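The structure under discussion appears below in the form of structure tokens.
A single protein chain has been removed from this complex, and every other one stays in its place.
Going in written order, the chains are labelled A, B and C, and every chain counts its residues from 1.
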Amino acid sequence: MTTLAEAGAALAAESARYAGLGWMRGTSGNLSVVLDADPLRLAVTASGLDKAELTAADVVVVDRTGTAVPDQPRPDRAPSAEAGLHARIAEVSGAGAVVHVHALSPVLAAEYWPDGVELRDLEMLKGFGRAAHDDLVTVPVVPNGQDMRVLGDAFEAGYRADTPALLVARHGVYVWGADLTQARHRLECLEWLLRFTIERTRTR
Amino acid sequence: MTTLAEAGAALAAESARYAGLGWMRGTSGNLSVVLDADPLRLAVTASGLDKAELTAADVVVVDRTGTAVPDQPRPDRAPSAEAGLHARIAEVSGAGAVVHVHALSPVLAAEYWPDGVELRDLEMLKGFGRAAHDDLVTVPVVPNGQDMRVLGDAFEAGYRADTPALLVARHGVYVWGADLTQARHRLECLEWLLRFTIERTRTR
Amino acid sequence: MTTLAEAGAALAAESARYAGLGWMRGTSGNLSVVLDADPLRLAVTASGLDKAELTAADVVVVDRTGTAVPDQPRPDRAPSAEAGLHARIAEVSGAGAVVHVHALSPVLAAEYWPDGVELRDLEMLKGFGRAAHDDLVTVPVVPNGQDMRVLGDAFEAGYRADTPALLVARHGVYVWGADLTQARHRLECLEWLLRFTIERTRTR
Partner (left out) sequence: MTTLAEAGAALAAESARYAGLGWMRGTSGNLSVVLDADPLRLAVTASGLDKAELTAADVVVVDRTGTAVPDQPRPDRAPSAEAGLHARIAEVSGAGAVVHVHALSPVLAAEYWPDGVELRDLEMLKGFGRAAHDDLVTVPVVPNGQDMRVLGDAFEAGYRADTPALLVARHGVYVWGADLTQARHRLECLEWLLRFTIERTRTR
């Protein structure tokens, strides 16, 4: 996916897909793909728009700080405010795509296990890039904040190459991968795993 | 959105969208947009019709009391019985659109916190027009009733310009904004916030 | 709706709608409309077919006992096994349409309140044909069984003209009305009311 038009079309389609799952309610969430690694350039979904209704042009190119670069397809479109965290995640992890949504179970899980959510011995962990047996996965949780550099530092402090996800308390989840498809598979598995874990640990 | 035909089309589309979320079951709920501020004229969805199946003509123009004015596109269509409350909300708040749905989580929240639902330190509050940190939002709850003037008075008594929502106990929720899109974003965020809060406070 | 073809088309469309809500899983449930009152003739959905995939021809005409009459549009189609209860309900209540689905909340409600489910002071009761205030609605529950005459007798014993619904324990719900649309509105409201009541009474 090298051209901006292609990236925009892929981001619009993928956003509509997550919006259909109810994970991007009220214009929340954002998706990005890496256009270039050096200097880092990401195409990120524009801010404030319904994620089910994006067009290929509703995308903004940002640099490693999340700042919009000159020459945008839609100069009137602002990048997602969280673009800086997308860029940090891409830079540190080497990911080709970063997905951020506000699904409910990740946010509840972060609430119940603020020191990190532990998962192990679950088949769906394979879709998350880990093993189904004897592999303790801890999904890190960081406090919410509006300064993407602070969030980025918290992310980096707890970053493990084998754990492609981050929970932001009272906010949402970030999942990344080589491309939007791998990020999707990982996010779908993680959301399932968190929903299962929340239910399993509920008093019956 | 100045013409009635445009308003009707927008209301029909928006209603279908909420109906798709299951928030307008059994013909419940109603949406309105302000056509004129002085004298106040609202276009409100007609009563008794499935909200997924409205056409642009299924709209009634009402005055500030919620009474249908002469010269309707569909004289056989009655305005929503709750049009009077839509008008009061629009008049007091200056909103351009008012949305009323029967989503389950708002009604459960009103049941659990009949003195008002408190929300704070949640990212999704930004979509509700408030801050994500250190901003206590209290969504007012009023008792249900069939007299729109009584409901309107209760609404007005608890009205705060920074809190664009009202919970009616055992009934549903009203959310408003400058237009249907802003009202949608706010309602989607509020519904998410209430679902999260109900789950978070459940004994585990 | 007088012709069988019209009835079949309406039943197919309505079934697909309920199937879309997940209320007719595994071919469960059935819908009927009255073609003639005397002698009683109902068009009922055929048995064993996915309710999302019915055609207008997948309908069987039955008499007041639920037995298929001669001259069917599809002689290979068997009537729903529950057609006899549809007929009894139509005969006793005077309804023009009877809807039977296996939504989860009605069955759970019957489990929790086997002597009848009490509802009152809820706005959605208006969509069920009752009042929103000071009107105690009791939805009757009967034990499950395979003999439609036994079920029909149990239905008739507890029948009240102002309560157009019946819960069959460990099975599903029947709701009726003047036509499929009224039955739909009532069923949607009842299902919402039962979901609310189950949640409201859960220990928190």
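Following the convention adopted for this analysis, contacts are C-beta pairs under 8 Å (C-beta built on N, C-alpha and C of every residue); 3 or more make two chains touch, one makes a residue touch a chain.
What you are looking at is a predicted structure, and each value in this text was computed from that prediction instead of being measured.
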Only these shown chains touch the missing one, namely A, C
Sole residue of C:A16, C:A56 or C:L104 that reaches the chain not shown, by the stated touch rule: C:L104
Would you indicate which residue among A:G8, A:G66, A:G127 or A:P140 is in contact with the undisplayed chain? A:G127
Can you name the residues of subunit C that touch the chain not displayed here? 22, 25-28, 50, 102, 104, 107-108, 111-112, 144-146, 168, 170-172, 201-203
Those residues of subunit A that touch the unshown chain are 121-124, 127-128, 132-133, 181, 184-189, 191-192, 195-196, 199-200, 203-204
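In this section, only the chains that are shown with their structure count from here on.
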Contact-graph distance - origin subunit A, target subunit C: 2
For the copies subunit A and subunit B, the interface residues, called same if over half of the numbers are used by both and different if under half, are different
What is the distance in Å between the mean C-alpha positions of subunit A and subunit C? 45
Distance between chain centroids, defined by C-alpha means - subunit A, subunit B (Å): 32
Mark out which residues of subunit B touch at least two other chains, giving numbers and ranges. 203
